[in-house]
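A single protein chain has been omitted from the complex, and every remaining protein chain is retained in its original position.
Labels for the chains are A, B and C, by order of writing; each one numbers its residues from 1.
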Amino acid sequence: MNIPLPLILVNFKAYSQGTGANALKIAKGADLVFKETGVNIGVAPVATDIRMISESVDVPVFAQHVDPIEPGSHTGFLTVEAVKEAGAIGSLVNHSEHRLRLADIDVCINNLRKAGLVSVVCTNNEIVSSAAAALNPDFIAIEPPELIGTGIPVSKAKPEVVTGSLEAVHKVNRNVIVLCGAGITTGDDVYAALKLGAQGVLLASGVVKAKNPFDVLMSMAEAVIKVEE
Amino acid sequence: MNIPLPLILVNFKAYSQGTGANALKIAKGADLVFKETGVNIGVAPVATDIRMISESVDVPVFAQHVDPIEPGSHTGFLTVEAVKEAGAIGSLVNHSEHRLRLADIDVCINNLRKAGLVSVVCTNNEIVSSAAAALNPDFIAIEPPELIGTGIPVSKAKPEVVTGSLEAVHKVNRNVIVLCGAGITTGDDVYAALKLGAQGVLLASGVVKAKNPFDVLMSMAEAVIKVEE
Amino acid sequence: MNIPLPLILVNFKAYSQGTGANALKIAKGADLVFKETGVNIGVAPVATDIRMISESVDVPVFAQHVDPIEPGSHTGFLTVEAVKEAGAIGSLVNHSEHRLRLADIDVCINNLRKAGLVSVVCTNNEIVSSAAAALNPDFIAIEPPELIGTGIPVSKAKPEVVTGSLEAVHKVNRNVIVLCGAGITTGDDVYAALKLGAQGVLLASGVVKAKNPFDVLMSMAEAVIKVEE
Partner (left out) sequence: MNIPLPLILVNFKAYSQGTGANALKIAKGADLVFKETGVNIGVAPVATDIRMISESVDVPVFAQHVDPIEPGSHTGFLTVEAVKEAGAIGSLVNHSEHRLRLADIDVCINNLRKAGLVSVVCTNNEIVSSAAAALNPDFIAIEPPELIGTGIPVSKAKPEVVTGSLEAVHKVNRNVIVLCGAGITTGDDVYAALKLGAQGVLLASGVVKAKNPFDVLMSMAEAVIKVEE
């Protein structure tokens, strides 16, 4: 699975503003921004919306979580197979709101890879990022939990966490793509993140709870283009 | 939400045979049996399949699980709102493969009821069934865990668990509808369960992993009709 | 196991002020108050302190938690056997900071009873209290979580929760002894709780983090005596 970079990855969480019909509207906005700018935007809706959205847009759809299980007797849990069949091309793993056991992160990364899906492992600091890198995921998204949902962008408040994590990750594993997240709400924040060396951003409320998600995504896409110029 | 009884409720778990296109096929079979016999059959697919199935069939669709949360910052968790918007009319709660904390069962039942959805709380013995009854769910499905997936029907192997749980539940709360489950694979098993006083059955592999799920469901529906004659 | 009532039960939590040498000091203070007043005071220290304290005082020592397991391969978990051998005469179960699955509460109550130990199941509202009562524990401690640690006593802020829970519990099971907790910090709070019908209180910071735990316990014991007069 080849994901064009930089990537703006939007986590819809369990927000009402990002569920069902609202989710579809944001995803279509992302699709439009992608088609107008060529900047890659991923969307990560709640499990029940993955199929509807993946059938309606061309941008990549991610699951927010997969469980570290094989198909079988696991009522209410989510296999990689299920999210793949619904159209997801990857999944967040170990989000700060859904932390996993170390050995289970290894299982999720492997299950995703075997199915041809990409893994985006979320981490909270440099040392945990380097541990995650040793597990060989496709992406690591470094998100200091204390900044998530604050509107204070990690790329400005803690640039040293971004650069330190980038270095720590690549010291262990050169192949991992690093996103940064937490507090990203504007094109400027995206610009700053990419300038620090991140190959994309992971964000949520900044887009999903915005008055006009399309406008926010468009300004972020323009920031990506500005970095690339 | 008024669910016609008796109810045959089929849990698709995370079986490959009950995911995606396979899930849709079983659900359509259930729909056909319902339309030919009038016997009510519920289906509980994995979260990613709820919308696709609820848009394709007239039988009631249940979630296998909802998380005890309100909409908000809960990456990878499932609100009642999300499963409702996808077309579910209720949810399993506290399945033996997905046990919940006592206080969280209370939250799930309340969240489902506030949204107009029904709760089917799974329990493992008489005393736990009576505790669950005190929480005032719509349904209780008593399933001795040691029989789940064995093909040894609870209605034959442990009829006293079914009758004892029925009594225990109704002593605490007359309004709760009692299903029984574990090991149910044939029309005979369904017949025995209803004769013991259950108002339906909860089953999984007996249908989902059957060579011909439609045939199994049809024989179960015929057993329901035979009881009612 | 016969526990003289009313009972003042002090949960030491994982407070530094209630760990190790500090724990021993508070427990000895409780012992002294008991010996001077005859009012029964239980102490619930952290697992590592149970033996030291039970060997040093005559008041009953409780575990703060037991795991729903039998002796065996369970690294880092706590059997009823282990806390009993260390001198505990019972255990808290399902504290609001350590909620358990419904079926596991049933297991813990049974494991404790089989070993001759008492169970004190914590609950958060009336309906959950009545569910807990159906599981037949020795004690239920009703503690609205929003008041825990606030110093706002449940017996004053939400007297209807105490009386409502008492009624709900006894409607399901006459044998259960009801304590009330959350925000209890003074003799007055204890007096109010007992006047509402509780047979004791469960508290923590009000004693453990007090400047002088002995004085607080003495004033609480005096309140118990005042109620009994």
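In this text, contacts are C-beta pairs under 8 Å (C-beta built on N, C-alpha and C of every residue); 3 or more make two chains touch, one makes a residue touch a chain.
In this text the structure is predicted, and so the values were computed from the model without any measurement.
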Partners of the unshown chain among those that are drawn: A, C
Among C:Glu81, C:Glu167 or C:Glu222, residue touching the chain not depicted: C:Glu81
Selected from C:Leu5, C:Ala47, C:Ile152 or C:Ala210 as touching the chain missing from the view: C:Ala47
Sites on chain C contacted by the missing partner chain, in the whole complex: 11, 13-16, 19-21, 46-52, 63-65, 69, 71-79, 81-83, 85-86, 92, 95-98, 148-149, 204-205
In chain A, positions touching the absent partner: 94, 99-106, 123-125, 127-128, 130-136, 172
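Definition applied: only the chains that are shown with their structure count from here on.
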Rounded Å distance, chain A centre to chain C centre (Cα mean): 45
Distance between the centres, which are taken as Cα means, of chain C and chain B, whole angstrom: 38
Touching two or more other chains - residues of chain B: none
